[in-house]
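A single protein chain has been omitted; all remaining protein chains appear in their positions.
A and B are the chain letters, set down in written order, and residue numbers restart from 1 in every chain.
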Amino acid sequence: MKRLVLLTVLIASMLLSACGSKATQGPVTISFMAWGAPEELAVWQQIVDDFQAANPNIKVNVEVSDWDSYWTKLKTLLAANTPPDVFAMDAPLYLDYQSRGVLLNIQPYIDKSSGFLDGFYPVTLEAYKLPDGYYGLPRDFQTVVLYYNKDMFDAAGVAYPTSDWTYDDLRTAAKSLTIDKNGDGTVDQWGFSSDLWDMELFWSEAIWSWGGEVINADYTQTLVGEPLAREAWQFMDDLMFTDMSMPDTNTSGQYGGDLFQAGIAAMTTIGHWAVPGYATVEFKWDVAPMPISPSGGRATSVNSAGFVVAKDSKNPDAAWEFIKYCLSQTGQTRLTELGLAIPVLESVANSPVFLEQTMVTINQQVFLDSLAFARMKPVFKGYDEWASTIGDGMAPIWLGEADFNSTLDTVVPEADAVLAKNK
Amino acid sequence: MEYGLKPLGKERFWLLLLLAPTLIGLILGTFGSILATIVLSFMKWDLLSKPVWAGLENYTALFTNEKFYIALTNTIKFSAMYVPGVVIISMFVAILLNRKIRGITIFRTIYFLPCVTSAVATALIWNMIYGKDTGILNYIIQSLGGQPICWLCTNNAMISVVIVNIWGAIGEGMIIFLAGLTAIPREYYEASKVDGANGAHQFFRITIPLVTPSIFFVTLISTINAFQAYDYIYMLTRRSQGDSSVPVVVFSIYRNAWNFFNYGGASAQAIELAIIVIALMAIYFWFEKRYVVYE
Partner (left out) sequence: MTNTKQKYTLDLITYILLILGAVIMITPFLWMVATSFKLPADQFTKTLIPNPATINNFKELFGTHLNFPLMFYNSFLISGLVTIGQILTCAMAAFCFAVVNFRFRNLLFTLLLITMMIPSQVTLIPNFIIFKWLHLIGTKAPLWIPAFMGGAFGTFLLRQYFLTIPRDLVDAARVDGASLLRIFWNIYMPLSKPALAALAIFTFQGAWNDLLHPLIFLPAVPNTTLTVGLAFFQQQITQGGKYTVLMAGGLISILPLILVFFFAQGQFIEGISLSGVKR
């Protein structure tokens, strides 16, 4: 009797173990969500096809949406516990998600593939590294540089920006490039235009160049109102209201979001993501590094988009395979062809795939060289709300409705309150 | 007002059948969601982690939340201009169109056109129209010798936005009023003419009273729409990635729920908004009992 029982148990466990291993048969489907422009959908599809060809038992459903839609949908899916397996993450928002426990710690996977992170630009990994490992990895990165419209410079007889340019040079050039073409009293061409809401586009770089800081090291104090930072704000204020070579928000709003692309502004500062859009314009342009401040400092902002895996993903292994592919030489090369961003693998970045992109002939090296003086866009829990408090608070200044010194005095405490709330 | 048939015996079944879809909808869908919203308004939820009980915190926070107060004031100001505007103008247009004149179909179509569109698409045009240096409005004003106005600047933004919203709602009100006006039997007018009434008499003694159901309806719907107005306002007054120069309550709700990881707070704001509208509704219904004339 006992032997029969033993035998049954033995056979049963054998069957069960056979079932266990059989469970991994058949293709696994994972979902991948990213934000992007319509052109990117085609490229992601291409990357997915290549990946599926190399991994026949994994299928990937890729979904690309515009920025606003993306976050709305993502948050809904996360709230309802049906998250996508892999999704794109913006570095500054990374901790808002990680701290709320929805991301998977992928350190174990990284450990299994030794030397996996060796070829990466170290600064791009900083944002994602946490004491207990990585909860995400960068997919590509951005540095902000100065773009200039060659045709407008030629027409005004101004020399192109060089890597020795100072902010004062920029200011002088902007003045000469602000023109009322038909003499009707309204300016038709602006010397300089940039977004002043999001720090990444211009004002964090300016503050850093002047030697100031945006926030302190443990994210408890907002420092945009400190003396050195105020000197930077003064520069921007002068550019807009004294020289009037930068349009205020009411004026720039008429032309859509990007005056440089619309051919209305001669210079702008923005990241590499603008390149595909700018490639379609009808004027000649190129890029130069961010200028030098009066005190001799130079800084720019570095940011990245990354991959993260949902903590409750049912197929973390497959998800990891996909990420691994996108971060491999092949994957990175394909992504670079997108033209949107700079690959995180140094080898790919330094190769013709990036440096000699066919989309448009510009000095791509500038983006890479800018890493030497690039500061990371702050990453911390509560970033979204904190940045909104500052952006919203400073907005009246750029509408000409408030003076920046007094506004800073009110905004900084409000921002600090948000920091305290999110600690 | 006690009106209506009393269902006899097994007619109750038919009554239930007719009401069934709505009842199911109320229980499952809308109440499910509304109850959830109420419950969530008493919690702190960031969408990603588990909701945490917060008692009345979200509501008390509203009293000290200056941004919410601004949004509320804007919403009320907006509604105070929008509702009368829509009701009066659309009724006026309907009355004009109800006269026997030629070309009614064309006019009706044209007046209804702004309704048959998407706010997102049309807001873009209005952005162009309102442009300070590039817009048509200022172009017209300047060619007539006037000074250009900055329509979307903070001090004018409210009016500009109200205009666009009214523009987009006239057609809706017009249709309701037309349907209501044409339901007034001709005999009433003919009979009154026999009694010696003139145009003005007819208007104030017959038309207006008999069109009160439509007035009631349009006022109520416009109020609800006004408090929930979002699309046009957002598209015309948004600043970069952030705020709007005319933030309204729905805008604040959206930002709190989706950008600030503060779903509980957003729910509380939504409930607060609903309470205000319900209060207004109660007032309207009181007026309905007293002034609205049904046949």
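We adopt the following convention: a residue touches a chain if its C-beta (ideal position, glycine included) is under 8 Å from a C-beta of that chain, and two chains touch if they have at least 3 such contacts.
Predicted, not measured: the structure shown is a model, and the values here were computed from it.
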Which of A:Val60, A:Met152 or A:Leu259 contacts the chain that the document leaves out: A:Leu259
Option touching the unshown chain, where B:Val52, B:Ala80 or B:Val120 are the choices: B:Val120
Those residues of chain A which, in the complete complex, touch the missing chain: 33, 37-39, 41-42, 61, 63-69, 72-73, 76, 79-82, 255-259, 261-262, 264, 277, 280
Residues of chain B (touch criterion as defined above) contacting the omitted chain: 2-7, 11, 14-15, 17-19, 21-26, 28-34, 36-37, 40, 47, 93, 96-97, 99, 101, 105, 107-122, 124-126, 128-129, 131, 134, 136, 139, 167, 170-172, 175-176, 178-180, 182-183, 185-187, 199, 213-214, 216-217, 220-221, 224, 227-228, 230, 250, 253-254, 257-258, 263, 266-267, 270-271, 273-274, 277-278, 281, 294-295
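Definition applied: only the chains that are shown with their structure count from here on.
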Whole-Å gap separating chain A and chain B, where each centre is the average of the chain's CA atoms: 39
Residue ranges of chain A in contact with chain B within the complex: 71-72, 75, 78-79, 96-97, 100-102, 186, 195-198, 249-251, 253-255, 257, 384-385, 388, 391-392, 395-396, 399, 401
List of chain B residues in touch with chain A within their complex: 46-49, 127-128, 131-135, 150, 152-154, 239-243, 245, 255, 258-261, 263
